[in-house]
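One chain of protein is taken out of this complex; the other chains stay put.
Going by the order they are written in, the chains are A and B; count residues from 1 in each one.
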Amino acid sequence: MQSHRWKTLNHPTSSKFFGTKIKVTGDFLFKNLVAIVAASALVILFITAYVLSTGSAPVVERFGSGFFFGTAWNPVEGREIFGAFPYVLGTLVTSGIALFIGVPLSLGIAIFLVEMAPKALRVPVGYLVELLAAVPSVIYGLWGLFVFRFWLLNYVEIPISTYFGWIPIFSGTPFGLDLFTAGCILAIMIIPTVASISKEVISAVPNSIREGAYSIGATKWEVIRHWVLSYGRSGIFGAVILGLGRAVGETMAVAMLIGNATGPAAMPTSLFKPGQTMASLIANGFLEATSKLEVSAYVGVGLILLLLSLMINVGAHFLVTRIFKVKGGIVE
Amino acid sequence: MSNYGFRKFLNRLFFVLCAACIVIAVIPLLSIIWEVIVRGAPQLSLNFLAATNSGGGIGPAIQGTLILIGLTSLIGVPVGILSGVYLSEFGNNQYAQTMRSINDILTEFPSIVVGITAYGVIVIAIIGSYSAVAGAIALSFILIPIVARTTEESLKLVPNSVREASLALGAHKWRTTLSVVLPSAKSGLVTGTLLAVARIAGETAPLIMTILGNRYFFQGLNQPMAALPLEIWRDSLQPQASLQAQGWGAALILILIVLSLNILVRLASKGRMRK
Partner (left out) sequence: MIDKSFGDPNLKMQSINLSAWFGSKQVLKDINLNVKANAVTAIIGPSGCGKSTFIRCLNRMHELVPTAKMSGEVLLDNENIYDKAVDPVMVRRRVGMVFQKPNPFPTMSIYDNVAAGLKLIGAKKGKNLDEIVKRSLEHATLWEEVKDDLKKPGTSISGGQQQRLCIARAIALQPEVILMDEPCSALDPIATAKIERLVVELKRDYTVVIVTHNMQQASRVSDYTAFLYLGSLVEFGATRDIFENPKNPLTEKYITGEFG
């Protein structure tokens, strides 16, 4: 009623036409149309959940918890046995290496770009780091296979193996296609994620804190170390978790560099040994599957991967929203 | 002040270390670009771009990637943008909040899992064969949440006064949204969409179990298809040097597509900011 009056004020002619009514339904239609389209997210989630749960049902029914904890992987008919445990561990180990190497590098980059770099350098260098995220995974894999793995082999793996080969995690003869190489390529690949979020977190630290710290005679590094990083620590933690999520799900580069081991041989007992992550197992083996049960095993590994990735990302999601609420409190 | 020298030393040390982090991160990028150019450029020829594998070219892969990009954009961009419109313009309720959260989580899904999903739905249930359309659906599942999010973000940047001005003229909300809000956010939408397309152009994992690969040019939406990322992957694992070289050539084409999209976007948004 009110809206009608208002309309006639502005468009004296519009009330003459039945168009007014259509316009009202137009709004109604539009709102509901986009609301339905927005449900696409729910649909994708639902389809994924359905395909993965029904697809993995055969293998889970057959092996139960043995599918998760088992280490054997044998598709030969009549003697089939599938266990995902080595790949779960392989995923954790490579992601761990990625964080161990990638997080300090990312933090260094973020700190340098926000706190230290001359103004003229900030934008172009920041852009270069962002470009790392644009390179497709398969090209990381190609470069890793023909270039990077020989750097690692000659300058890192062989020296470490020569002097520290007696430590179990460095045992074996390295040849560059192993958990360590896969972890290192992941480290490079998570840098843009972790660095760009950390950069935002560090930029969001109020200047008054830096000034207070400088005023009591702190050096630049002390201001960063004791004040900036400490104030932004929960945000940086969120960045690290998101980096972990990225590392866990990354497929192609890892599949090309990890050495493609299966079964008990894929247990990550040494960093210089071929291994397998959940994602790389699926990429390397899915098309080779010959039986329904074997396909189901790959789908089952996909389900475990999805659950792990969901746990990490949902965790990061809650963490980040909570952090921003807490931070809001501090600032106000 | 006995420790002052040490504090000063730490200050310098960490300056150098942080600068070194940048160098360490940029080296792989430069090396990748360098190697792809040096090893890929000698492959380039008209034959390489146009012929099939048996003719010493990667024509089907280039064609396949372009078809995938087109098909995925056709499905994913409208859905993503409309979802983003809802989240931004009507997103103040519990339903929208839920969709937003699910959307955020979808953007972090492992791409290989999305491949399995499309495999289960399209390859097994609907088409019954590895097929181009399965690949496009898989990539759309990756594209939609990203486009929805960037759309929502760029629409939120449109000041409310713009909406109010249009509503005050008597325009309806749908009109306001379509002919005022969306055009004001145009550059942000284009940027976000192009970046998302660049990202899916290089996706490999979900293609393995959807489009499978093909030695021939496009044979229909319900048939297996070639694509550049798959070509690179398979070539790299071959023992013959000539096939490996072919992989590098394919990598050069792919990186040209992806990086030129990125740089284009960067230049476009820079120009916008200068205005």
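In this section, a residue touches a chain if its C-beta (ideal position, glycine included) is under 8 Å from a C-beta of that chain, and two chains touch if they have at least 3 such contacts.
If you're wondering where the values come from, they're calculated on a predicted model, not measured in any experiment.
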item: Absent-chain contact - pick from A:25, A:65 or A:208; value: A:208
item: Residue, one of A:54, A:154, A:230 or A:290, that touches the chain absent here; value: A:230
item: Per the touch definition above, residue among B:3, B:54, B:92 or B:161 touching the missing chain; value: B:3
item: Interface residues of chain B (partner: the chain not displayed); value: 1-4, 7-8
item: Touching residues on chain A - with respect to the absent chain; value: 119, 206, 208-219, 222, 226-227, 230-231, 330
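The rule we apply is simple: only the chains that are shown with their structure count from here on.
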item: List of chain B residues in touch with chain A within their complex; value: 7-8, 10-11, 13-15, 17-22, 24-26, 28-29, 31-32, 35-36, 39, 79, 82-83, 85-87, 89-90, 95-96, 98-99, 101-106, 108-114, 116-117, 119-121, 141, 144-145, 148, 169-170, 172-175, 177, 198-199, 201-205, 208-209, 212, 229, 232-233, 236-237, 244, 247-248, 251, 254-255, 258-259, 262, 266
item: Contact set on chain A toward chain B in their complex; value: 6-7, 10-11, 14, 23-24, 26-27, 29-31, 33-35, 37-42, 44-45, 47-48, 51-52, 54-55, 104-109, 111-113, 116, 125, 127-129, 131-132, 134-143, 145-148, 188, 191, 195, 219-222, 224-225, 242, 245-246, 248-252, 255-256, 279, 282-283, 286-287, 298-299, 302, 305-306, 309-310, 313-314, 317
